[in-house]
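My questions will all concern the structure given below.
Every protein chain except one is present and positioned as in the full complex.
In this document, chain identifiers A and B correspond to the written order of the chains, with residue numbering beginning at 1 in each.
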Amino acid sequence: MSITLFTSTGCIRCKIVKRFLGERGLAYAEKDIKAEGKEDFQKFYVAHRKSIYRGQEGVEFPLLFDGVAIRQGLAAVTAYILAGKGLDGFVSVGTLHQEWVDGLLVSGGDPSRAEEFMELLRYLKGNNMKIRLDTKGKNSHILSRILDEGLAALVVMEVPGPGALYRRITGEEVDPSDLARSIALTPKFPQYQFQITVAPVIEADGTARYLTPGEVAETARQILEITGSKKHPYLIRPFKPESADDPRLKGLDPMAVQALYSYRTAAREYQVLADLGKE
Amino acid sequence: MTYPSVYPTGVTIYDPAKCWNGYTILQAMEQGALLINMNGAEVQLWKGLHGFPNKLLPGGYVFGSTGQRNPSFGMQDQRDLVQVDWEGNIVWRFNRHEYIEDPGEAPQWMARQHHDFQREGNTVGYYVPGMEPLVDRGNTLILCHKNLKNPKISEKLLLDDAIIEVTWDGDIVWEWVCSDHFDQYGFSEAAKNILARDPNFRPSGGGMGDWMHINSMSVLGPNKWHDAGDPRFHPDNIIWDGRETNIIAIIDKKTGKIVWKLGPDYDSSKELRKLGWIVGQHHAHLIPRGLPGEGNILVFDNGGWAGYGSPNPCAPTGIKSALRDYSRVLEIDPVSLQIVWQYTPAEAGFVMPYDSNRFYSPFISGAQRLPNGNTLITEGSGGRLIEVTAKHELVWEYISPYWGHGLNLNMVYRSYRAPYGWVPQLDRPEEIAIERIDVTKFRVPGAAPVGRLRETVVEGVLPYQGGDNALCVGQAED
Partner (left out) sequence: MKDLDELYFPDGILYYQEHTWAKREGDLVRVGITDFAQDQLGDIVFIELPVSDDEFSRDDEFGIAESAKTASQLFIPIGGRIQAVNEELEGSPGLVNAEPYGAGWLVLVKPYDLTELNSLLSRDDYIASLK
């Protein structure tokens, strides 16, 4: 399968990917969208427009297309070159730029692919990128290895809610001890943040309702209990119904900012630095 | 300003027939919250109760705070806001705004309150007929501090201003942060440049920029402008003023956006040029419905030094670029920007500009409209409280007798007049007129009495020429 790599003149992230391809002896056709690749990119864009990710700063580059899959952004493209779809779940398109790389979700991927994920992180760090990792609690053993090797500059841990509600919020099961270990590890990174999205909980009858202030406070208390500290950065974020896939969640009314203050008051019992995220 | 070394304190002038009589509450330097009657008798001191400011409530309650954060770490942060009864019991308290751990101090929650607050029921924190503040329930708006960085303003840490609304139970239910709206303030490029370099950097806590320095915050309440269809003046909207920027602004409570503004510059329209620069102002608020002048903005326009702009001889870097050596109390129509009423050195009877600084407080201060049309003015730096009629007659004057040891000033931040009925614990006091002393005849013990021992006539001398053209400095209009 032939690889086409769309790049942009002067894009350092594109250079890192090209070096990675070169090191693996993989052939590819580079199309610089600001130079000789302008027309090719235009044709490609029209053909695949709905599948192309556009962030706040436009289409994310580098963009790799092998006839099967489109991957965008430094982390996602490198992961695909390294392991095909094997690292899907760990990696998505990032939004950060300059020296930062994100879109890396420790808890999102298949733990049997941990070695490849570690290789990806080492490569990114080795190219002077600062890595932001996200986690929702699973795969704490991978997080531990990342800590030991000093690979991540920033870890953002989303603790979705009290352990008992985890499945009803995320749709997944979690081993409580795995979650607890991730919570304990997070503050050990050079920069970190805990956060919670005031997300919908699916009730037994299938309806959805938002987490309550008490449940957000319980989550904050859980962090206090595990880490022994109530002074962690703890962000409370509003849920965006429009971004949900589940139609039950899409139809929910978004929560007004004013409504979030009671969550903050409740959470501050256990995490005194709790504050509201703007997005 | 020219102050004699020796002068009387307490009440020095009092015309009971022309005053709006009641109690006056003030924070007496290093004493506490002091309540005086019209003759200056100190009818109650809540000893040691801080206040920034103190406000009286019906039933003999007073607002204040139990202390200030160590200034080494915070600037003007009151650690809480408390409501205290006549006997000194704290009946309500809020402090859960931020958890503070200062070196060498006990970790604690703090309100970080400063300069103002408002209790539901009353929009401005002073007596308005038919608008009683709630004393046993209701929400409170609190002006507080928040430290943050905002690269649009400066790379330095900022001491930002925030307004929070808290329930009786202490839940924060609304918040507004000043620097979020930086783009709406209309700063010139020169102002932005100097703001970035020096956002009024103060040394507390390792250094923080007190860039806006909001010093008053109140609710508009029902008003004629909104009744006439102007949404900027929605009764829930909040008016505040920033001392360092010379800005007076109204924010939309729903969106937080600035919907009306004066400043930071006062030279961009004919109306603003006629209004003249408002510099370092305090206590800007909308006169509430029920008081004479309702719907107009009342403000103590300090003068002094404030604003961000281009460098000039008195402001070499451009910070505190607007200067004036006298104060004005202005009542302004917020739509036409006409001055409806004012009290300046001219109305006070001083010859301008030569003697302008006789009415001058470059910081703190305030103005309260009274139900009979008089205005209670706090000329704060000299601890002088005065009541003037609509025709500018001075009918009451009080000078605070309390100088601080930590700060050698008898300053009064802001005082308020309240009706006798708000203090049911006391009988209505006697009101004894105090006639204005003729200072040309008043002598202290030991000084020679009035009158000359000898008078000699000199032939051929001309009478003295009057008029200000005889002086070596000109008028502002020259």
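Here is the rule we go by: a contact is a pair of C-beta atoms (placed from the backbone, for glycine too) under 8 Å apart; a residue touches a chain by one contact, two chains touch by 3 or more.
Please read all numbers here as calculations on a predicted model, not as lab measurements.
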item	value
Touched by the hidden chain, restricted to displayed chains	A
Listed residues A:8, A:78 or A:92, member touching the removed chain	A:8
Candidates A:24, A:49 or A:278 - the one touching the absent chain	A:49
Absent-chain contact - pick from A:33, A:93 or A:236	A:33
Interface with the unshown chain - residue positions in chain A	8, 33-34, 38, 41-42, 45-46, 49, 54, 57-59, 61
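Quick note on the criterion: only the chains that are shown with their structure count from here on.
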item	value
Inter-centroid spacing, chain B versus chain A (mean Cα positions, whole Å)	50
Chain B residues within the chain A interface of the complex	96, 99, 101, 109, 170-175
Chain A residues within the chain B interface of the complex	231, 258, 261-262, 264-265, 268, 272-273
